[in-house]
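Just one protein chain is left out here, and the rest sit where they should.
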Amino acid sequence: MAERIPVAVIGAAGFGGALGAMLVDRHPSLDLTAVTARSDAGARHDVLYPRYGVGLTMEEFDPDRIAEQAQAALVAYPHKAAAPAVAALRERGLKVVDLSADFRLDRERYERWYQPHEAPELIGEAVYGLPEAHRDEIRRADLVAGPGCNSTAALLALLPLKELATDVVVDIKTGVSGAGREATAETHYVSATENVNPYKTEGHRHSAELEQELGGGVRITFVAHLVPMDQGLLASCYVTTEPHLSREEARALFERAYADEPFVDLIDSPPHTADVRASNRCRVYVTATADRVLAFAAIDNLWKGAAGQAVQDLNLMLGLPETEGLT
Amino acid sequence: MAERIPVAVIGAAGFGGALGAMLVDRHPSLDLTAVTARSDAGARHDVLYPRYGVGLTMEEFDPDRIAEQAQAALVAYPHKAAAPAVAALRERGLKVVDLSADFRLDRERYERWYQPHEAPELIGEAVYGLPEAHRDEIRRADLVAGPGCNSTAALLALLPLKELATDVVVDIKTGVSGAGREATAETHYVSATENVNPYKTEGHRHSAELEQELGGGVRITFVAHLVPMDQGLLASCYVTTEPHLSREEARALFERAYADEPFVDLIDSPPHTADVRASNRCRVYVTATADRVLAFAAIDNLWKGAAGQAVQDLNLMLGLPETEGLT
Amino acid sequence: MAERIPVAVIGAAGFGGALGAMLVDRHPSLDLTAVTARSDAGARHDVLYPRYGVGLTMEEFDPDRIAEQAQAALVAYPHKAAAPAVAALRERGLKVVDLSADFRLDRERYERWYQPHEAPELIGEAVYGLPEAHRDEIRRADLVAGPGCNSTAALLALLPLKELATDVVVDIKTGVSGAGREATAETHYVSATENVNPYKTEGHRHSAELEQELGGGVRITFVAHLVPMDQGLLASCYVTTEPHLSREEARALFERAYADEPFVDLIDSPPHTADVRASNRCRVYVTATADRVLAFAAIDNLWKGAAGQAVQDLNLMLGLPETEGLT
Partner (left out) sequence: MAERIPVAVIGAAGFGGALGAMLVDRHPSLDLTAVTARSDAGARHDVLYPRYGVGLTMEEFDPDRIAEQAQAALVAYPHKAAAPAVAALRERGLKVVDLSADFRLDRERYERWYQPHEAPELIGEAVYGLPEAHRDEIRRADLVAGPGCNSTAALLALLPLKELATDVVVDIKTGVSGAGREATAETHYVSATENVNPYKTEGHRHSAELEQELGGGVRITFVAHLVPMDQGLLASCYVTTEPHLSREEARALFERAYADEPFVDLIDSPPHTADVRASNRCRVYVTATADRVLAFAAIDNLWKGAAGQAVQDLNLMLGLPETEGLT
C-alpha cells in the first residue's frame, strides 16, 4: 500500500473545517496529521463533533509545526484571517486549498467586495476551485480557492449556458449551517425554524464570483434566502439566453457539459436538497418556458459547497483519483 | 348588541376551511352555524383541530339546510368540487366566498389551466377577492373568489409596480400546509424536513392569476418551492420596469399604494415569514439593484393566503369593519 | 367602559416577557404603559418581535417611573436579577407577578438550589402562582411567583394524585424557546434540529418546586429533554400510588380535580403539544398499567408555562375574570 499523504486542516472547529477534517481522516490516501482551531484550541475534535470521529486535539496554528507534519493543508478560516495563514503555509511549500473568499477573486473585485487584501502576491497563483470549470488548472495548482457554496450551485446550474446567457436571476435557498457555527440571533433555533427570509438583498459577495466566472456579458441579479434546514442549498436560476432555447436545446447543452462529470447528476425532475444531503453530488435540472431557461442545482452546502469540493480539489492537486474519499 | 350574522363553512376539514371555521367562530359579528365536510362528516371539528376550539359536528353538505342556517358561506372545497356547491348556495341567496380556483379566472383562462367549468354562468358575477386591488367591487359582490396563496403574496409585492413592470420572475417559497391536508409522499415528514425543492417548474396555475391581475403587458416567470415549514409563504419578485426605478422611487410607489392598507406592512428590511405566522398581515419590502426592482412579500399561506383573507372579504361583503375578527 | 388598569412589563426583551407584553397589550381590561429591557433598552418592542405588535420603546428599568405609570407589573428577569426589581416595585406598592424562580421556593430550598436570596423578606408574602392549586391565595396576593414551565406541566399531571403518589418519574420534553433568547451552542439551529437530548440529568431545579408542591412523602425523579420545536412542553409522569389505581379510578380523580378548571382539558387520548401551541390551555391525559398510573400534560411553555399563566395570575390578583385576555 502506498504511503498516505500527510494533510493538516487549519480551522477545524467551524462547520466547513470540521467536515474537512473528517473527510481527510477517512480518506484512503490521505493522513490527517494535524487540526488547528482558534478559540477551541486544546479541545479534542470529537468532543465538539462526535459524529465525525476525529480523535485529534486541535492545536494553535503554528505554520512551522504544520510544515513539519503535512505536505498539504485545507484552510477553513473566515476571509481576511485566511490570507496570512495561507501565505505562511505556501511559503513553507505546502499545497493549499483555501475555503475562504480570499483567493477566489481578482484583486480589484476582492477589494471592492471585501477589504484590502492581506496577501495580494498570491492571488495570481490561485485557481478557482470548481473542477467542472477549471479541472486542469487545479491539477497543476499549488493554491486553490474553494468556491462559495452559493456560487458552486449557481455556477453548476449556469455554466452550460455561459456562452448564451444575457441575463440571470439567481435565487438561492440555503440551510442554516451556511451561516456558520457562531451562535447569533439569526441562527437561534427559535428564529430559524418555521421561517424563510431573504438576506443581503442589496448585493451578496458571492455574486462577484458569478460575474468573474460567467464573464462580463451577463447581467446578474442574486439574492440568498435562509430556510429552516441544517445542510442543503438550492440555486434556482432564471436565465435569458440569446437566442432563446427550447427545453430540449437547453437539456442538450447540459448533457454535453455534464456527461463525464463524476459529481454532477443531470436529472429529469426538479432536484431536492435532501437527495444530496451528506454527499458531494450536485443534482441539476434544466427546463424552459416560452421566455426563459430555468436551471436548478441542489448541493449540500458543507460538502460540494465547501469541504467536499475542497477534498475533490485536493485529490486533483495531489494526483489522486478525483472521487477518492468522497463516495 | 347587534344580531350576529349566521355563516356556514363548507369543507371545514381541510386546512383552509378549518381555519376559516375558527375565524368565523371567534368573530364578534359572525355566528358559525354549520360546518360541513366530505370524508370527515360526522366528526366533531375540535377532535380534528383541537387548537381551533370549534365545538360543532361536521355535517354532510346539504344546500337546503345550509340555506336555513346561514346568510353567507365560506366554501373551502378543492377546485372543480367547489363550483357546484357555490352554485347551489348562490341559488339559495347566500353570499359566498370561495377559496378554490373555480371563480378566480375568466372562463378562457380557467379552462386552459384547469378543466371545463362546472358553473360558467357564475363567473361573470365573481370578484377576485384581493381587497388591496378590488376593495369596492368586493363590497358590492355576492360571490368572491379568494385568491391563491402564491398569487396573494406575489400580487402584493407587484401591484405597486403594475404600470411599469415589463418582466417579472416570481420565486415562491411555501410551507407544507400549502400542499393540503392529504397525506402523500411529498407531505410525509421524512420527505419534507431538511429539504427544499422546486415544483411545477413547467407552469403553475397560480401564474394565470398573475397574468390576469397584472395585465397583458408583462412577461411572467413563476416557480414555487416547497420548504420545511408548517405555515408561511414568501414571494421573491425580480422585476424589470420601464423606466428603471431607483430604490427610493420604487419605495415611494409602495408607500403610496399601501399607506392606508390595514393588513400590509411596508417594512425597512427583508421580511421573515415567522413574523406573520398566524396573522392576516403581509410584510412587504422593496429595493432595487442597478438593473431590477426587487420586491418581497411574506404572508401566512393559511391566513392572508386563504382563510384570513376570506374573512376579510366577508367583512367587506357584509358591511362590517374590514379588520374585524382578524386582529 | 371601565378604566383599564395600567401594567408594566419588566424584562420584555426575553421570550417570556415579550409574550407577556403582547398579552397585556391586547388585554381588554389592562393597559400596557411601559416595557423595560436590560441590553435592548432603547429599541422598539415591535422591531424585536414584529408579530406581537407592541408599539412601545423599551426603557431602562427605573422603579420610580414604573410606579408612576403602573399599578401592577409582570417581572420577567432571570432569577437573582429578579428579586431586587421585585422588591423595588413592591416597596412602591405595585402588585407583582414574577416569572423567575426567586419567589417560588421557601428560603431553604431556594438557597440550596440557587444562591443566597436577594430579598428574603419578601418570600413570606409570595404565593406560588399555579391557579389550579392556589387560586384563592393568588386572589389575595400582592406578589405571585409564576411557576416554572416544567413544574406547571408536571404539577397539572400530578396534582390529582397528590394524596396517593409515593413515587414519581417526571420525563419532560421541552421546546428550544425554554432555553431562552440567548444565542448559545445549544440553541443554534444546527445543534437543535434533528436532535433530542436529556440535560441536567444530575438534578434540575424545577424538581424543587415539585417537592414543595407535592409534599414530602413522594420520591421524585425528574429529567428534562430538549426537542426540536419552538414552543411546547410535554410532561410524562410515571406514578406509583398507594393503593394502586385502575385507569378508571385515576380518571375519576382527574375529572373531579379539573371539572371546573377553565384552562385544563382532560382528554381521552395522549396529548399533542401542537394542540396547545400559542394557547394558555393544558391538555391532560391519564391512564394506568398494571403497576403505575401514567399521566401526561401538554402546555405551551411560553403561555401556560410562563406569560399566559402570569396574566391568569394577574387577572385573579386584580379581580378580573380569570380567563380574560387569554382566549
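The chains carry the letters A, B and C, assigned in the order they are written, with residues numbered from 1 in each.
Heads up, the rule we're going with is that a residue touches a chain if its C-beta (ideal position, glycine included) is under 8 Å from a C-beta of that chain, and two chains touch if they have at least 3 such contacts.
Just so we're clear, the structure is a prediction, and the values are computed from it rather than from any experiment.
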| Which of C:171, C:211 or C:324 touches the chain that is not shown? | C:171
| Given C:36, C:151, C:187 or C:236, the one touching the chain that is not displayed | C:236
| note | Among listed residues C:4, C:107 or C:219, the absent chain is touched only by C:219
| field | Touching residues (missing chain, whole complex) on chain C | value | 167, 169, 171, 173, 175, 191, 193-199, 201-203, 219, 221, 223, 225, 227-232, 234, 236, 238, 270-274, 277, 285, 287, 289, 291-292, 294, 296, 298
| remark: Missing-chain contacts on chain B, rising order, are 15, 176-177, 181, 183-185, 187-194, 228-230
| message | Across the whole complex, list the residues on chain A that are touched by the chain not included here. | response | 50-51, 193-194, 265, 267, 272, 274-279, 283
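Going forward, only the chains that are shown with their structure count from here on.
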| note | By Cα-centroid distance to the whole-protein Cα centroid, the innermost chain is B
| remark: The distance between the C-alpha centres of chain A and chain C, rounded to whole Å, is 46
| Between chain B and chain C, what is the gap in Å from one C-alpha centre to the other? | 37
| query | Residues of chain A touching 2+ other chains? | reply | 191, 193-194, 228-230
